[in-house]
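Down below is the structure, laid out as structure tokens.
One protein chain omitted, others in place.
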Amino acid sequence: MEEKKQCKGCGGALPFVIGFVAAVIAGWVLFPDMIYSKKTQPVRFSHKIHAEQGLECSGCHVFREDGSYAGIPTNEKCMECHADVVGSDPAEKIYVEQYAQKGKEVPWLIYQYQPDNVIFSHKAHEALECTSCHPDMAKNDTPPVYFQNRLSGYSKQTMKMWQCERCHAENGVSNACHVCHK
Amino acid sequence: MSGHAVKEFNITWGMVIDLDKCTGCGACMTACQVENNIAPMVDASNKMRTLSWMLVFELHNGKPAPEAEIAYLPRPCMQCGNPACVPVCPVVATDKNEEGGIVSQIYPRCIGCRYCMAACPYHARYFNWEDPVFPKGMEKALSPNTSTRPRGVVEKCNFCHTRLLKAKDLARQTGGNPDGLADGAYMPACAEICPTGAISFGDLKNAEHKVSQLSKDPNAFRLLEKLGLHPQVYYVSKREWVRKLGDNYAAGDKAGAEKKHS
Partner (left out) sequence: MGLDRRAFVKFVAGGVAGTLFTPVIWKGLDDAAIWSQNWGWIPRVPKGEVKSAPALSKLCPSGCAVKVKTVEGQPFAALGNKDNPMSKGGICPVCAGAVQLMYSPARVKSPMKKVAEGKLQAISWEDAEALLVEKLTALKGQEGKVAAICGDSTGSTAEVLSALVAGLGSSAFSVMPDEAYVASQGVKLMGGSGQPGFDIEGADLVLMIGADALDSWGPSVANQKAFAAARPVGADATAAYVYAGPAANNTSAVCDKFLAVPPTATATFALGLANALIAAGAVSSASDFAEYKALAAKVTPEVFEKETGLKADVLKDLVAKFKAAKAPLVVAGASFGQGAGARDFVAAASLNVLLGRVGQKGGMTLLPAAPKAIASAIAPAKDAASYLAEVATGKAAPGALIVYEANPAYALPQAADMAKALGNIAFKVSLATYMDETASLCDLVLPAAHSFERFDDAMNPYGVAKPTYLAGKPVVKKPVVDAKNPADVLLGAAGKLGLSLGVETGEDLVKAKAKAVGADIAALTGGGAWQGEAKGGALTLGAAALAKAPAAKADDKALALAPIAKLAIGTATLATPPANLLTIRDTELSGKDLFVQMNAATAKKAGVAEGDRVKLAAGSGEMKARVHVNEGVAAGTVAVLLGFGRSAWDEFTKGKGDNVYKILTVSDEAGTGLKVWAGSTVTVAKI
């Protein structure tokens, strides 16, 4: 049959090249998209609106008396203002009716969620700028999309061990296992 | 990670346990399980399968009734200065590299070969033969201080290390010095709970911590001193028969014979 004639020009390497290129494209373009599922926060919290009200970051993101960090505030803090609906935004209504008034904590998706065996102390890192590890949220109106790794279950933003180790090494801080693990 | 010399740090967390005050009540064993999320075992009489990071031994003076006497000896991990378990780990899941000298055991890294268990002469290391199963509902009451371990990893006492990190945070918050904690600012669960206060804990190198004096008591001894592992847990007893049980002696030797102190 006629089809048996190979294309001499490629020297028979064309299928290989096509496969190679296809794999590279799939691996670099399609794979990152596929491995993460996209989720949204249960309540569309806007840092921008709250900052415009004159609230300081440390108003909600506080160090407690024992030195632990209240990263994402609980209902107790939010209800200081939002025990009832105070604005016009439908997102606030969802929060007040489905969470605050029902006494239910919002199941926020934590971008920097670390496994149980990791212990991170914000207090020890107080001297650093928040933006060393976190994005600048002050002007953020809609919470960023939460990309969850379908295989490991963690978010795309979760810092891996090498990132902590590198900064520790660069700053002469101990990289002993127990410093970060429990 | 030389493993053949004593590792020295500026701070050395250690214990001094007064065996003349230990009633063997077992509160330390229970508190340890609660703090470290060790699941209760249905057949806890099988001592080859129990996870007793803190274990209370019963000592006998070997005399017949009515001269028989008993004593109790709580044994946590010795956090040896020259540990036998660290150099044998093929994946460096355990290491003694942190200021304070607590030998760390990192569960996600452990491959469960149990070489460290064979190496430890105090039998202070335990293997998870099974996944932890808590009675229904009890998993809500877990302690935030220690991760749970799946089957196949080795675990051991770590002097409630998370409490050290929390004590440091508290020191930072209140303007104290995280590298110079006060006596009693950091206490493992067993030392905190002991109703007779038999377990004293602190920095053996810090003159302001009472353990630094207590460890130098003439009646203080360490278990299996002659092996040269330099444990950081000292025991004190006024009773000679109790001190002699701390190591192997030839007949006629006095307790403390050939004591190699660092």
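As written, the chain order gives the labels A and B, with residue 1 at the start of each chain.
One rule holds for everything that comes next: a residue touches a chain if its C-beta (ideal position, glycine included) is under 8 Å from a C-beta of that chain, and two chains touch if they have at least 3 such contacts.
Note that the structure is a prediction, hence the values are computed from the model and not measured.
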For the chain that's not shown, point to the residue among B:Val91, B:Ala118 or B:Met138 touching it. B:Met138
Considering the complete complex, of A:Ser37, A:Gln53 or A:Thr74, the missing chain is touched by A:Thr74
Per the touch definition above, residue among B:Val56, B:Leu204 or B:Leu245 touching the missing chain: B:Val56
Which of B:Ala31, B:Cys85 or B:Val154 touches the chain that is not shown? B:Ala31
Against the chain that's been left off, what residues of subunit A make contact? List them. 3-4, 6-7, 12-24, 26-28, 31-32, 35, 64, 66, 68, 70, 74, 115-116, 149, 151-154
Residues on subunit B facing the left-out chain by the touch rule are 16, 18, 20-27, 29-31, 33-35, 37, 40-47, 50, 52, 56, 58, 60, 63-66, 68-72, 108, 131-132, 134-150, 189, 192-198, 200, 213-214, 217, 219-220, 236
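Here is the rule we use: only the chains that are shown with their structure count from here on.
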If you look only at subunit A, which of its residues touch subunit B in the complex? 63-68, 115-117, 119, 121, 123-124, 126, 174, 176-179, 181-182
Give every residue of subunit B touching subunit A within the complex, in rising order. 95, 97-99, 102, 104, 106-108, 145-148, 158, 161-162, 165-166, 168-174, 178
